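Only one protein chain is missing; all other protein chains are in place.
Then we have subunit A:
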């Protein structure tokens, strides 16, 4: 994934700063709660939401089960329509492919439609190294790019910024990327949007190469689909002479009819709109209009490995609506950056460790970045049981087991640093198998109750920094029950 995230500390450490940052928390709280409430209203408007959700889940599951067939069908259809299809096994391969394709046009700059796949592979950085400038044209993406920042949300990558901060970024940075910000720029949404519009327009009109992702690819016709709100996508998809789309292999739907389901669930789940303002579809090239050359780069980058995991594969149903981020109480407080990936929030916590493998500290800590409250599962329009996958991945960390990496089945060892926990779990499991032992332990605790501090040293500090411990009672329930013969010996 994106080079900017390499060497991230584990989630708890990364979240520490975010929790203490009051501006950030206020920004996130305001933004997520607003969209959360709107989504809830947009969804209750539809009587058949539960059916749509189930249909979305089944379409995706069916497609994933027959992915090989649909990918070939898609390739044939795209080629028939005048496009060229490339296959990229990982980020490096995809980046060098795209770089070469841009170089072949002789251009030194490209305009980009907001795309998670190209962020995942760190395409902008790879192009930069080859001397090619990539201009982000989505408003929030532009803010992130100008601010030399990292995205913190799938849909609204600059969600962690407020209007004042955005105004400052525009004022200071726009000039070095192109048309400067207007004089005396105010921080009203209208003025900020106008400044971005003017800045971007000259790029749209000049660019010869456009780069995009896609929300869906329809296998039967080889059609790619993008849903967006600002119209910048439509510009990038139609004005340049060459269009290169980098799309994860799981983005396929078999037919146009299947699309019907997602065109209802995606906008309502992501922006709480009944329908998004722009839906662009394109099939190969056409002589009369639009790009003359179209390249589709199909990206694996860990997806086939993820598909091999019976429990974890449901993460590939994701349509990147970001509803799970907006309802997540952990995301709201930790912020998107703590997840160390372009995929933050609940979906990131199950997707990143699977796509990247569990080689790094951040990826091993992500499955624990949840209280398992289940709010994400409840809103997910394709019914991904995120808590189930989180627990499954915790098992992978704690117990090790068989996984598929780069297409080969391997056995991973339990992660280091969990030895004490593993021992504790084993010991308690052993004791809980023997009620007598539990009773002895309870009595010991009761007898020494006066000695128990309300804060603990060592690892227990994590609890005691903000919370007192409960007082240990004089007698456990089971001892009371035995002593009073089920309460009968007690005056009621």
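Convention: contacts are C-beta pairs under 8 Å (C-beta built on N, C-alpha and C of every residue); 3 or more make two chains touch, one makes a residue touch a chain; residues count from 1.
Heads up, the rule we're going with is that contacts and distances are computed from a predicted model.
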| item | value |
| --- | --- |
| Listed names "RsbT co-antagonist protein RsbR", "Cytochrome b", "Amino acid/amide ABC transporter membrane protein 2 (HAAT family)" or "(Fe-S)-binding protein", matching UniProt entry of the absent chain | "(Fe-S)-binding protein" |
| Hidden partner chain, touching residue among A:8, A:209, A:334 or A:355 | A:334 |
| Identified contact with the non-displayed chain, of A:135, A:204 or A:377 | A:377 |
| Residues belonging to subunit A that touch the chain removed from view | 11-12, 15-16, 19-20, 25, 310, 329-330, 333-334, 367-375, 377-378, 388, 391, 393-399, 421-422, 425-426, 428-429, 431-433, 435, 438, 442, 445, 454, 459-460, 462-463, 465-470, 472-473, 475-478, 480-482, 486-487, 492 |
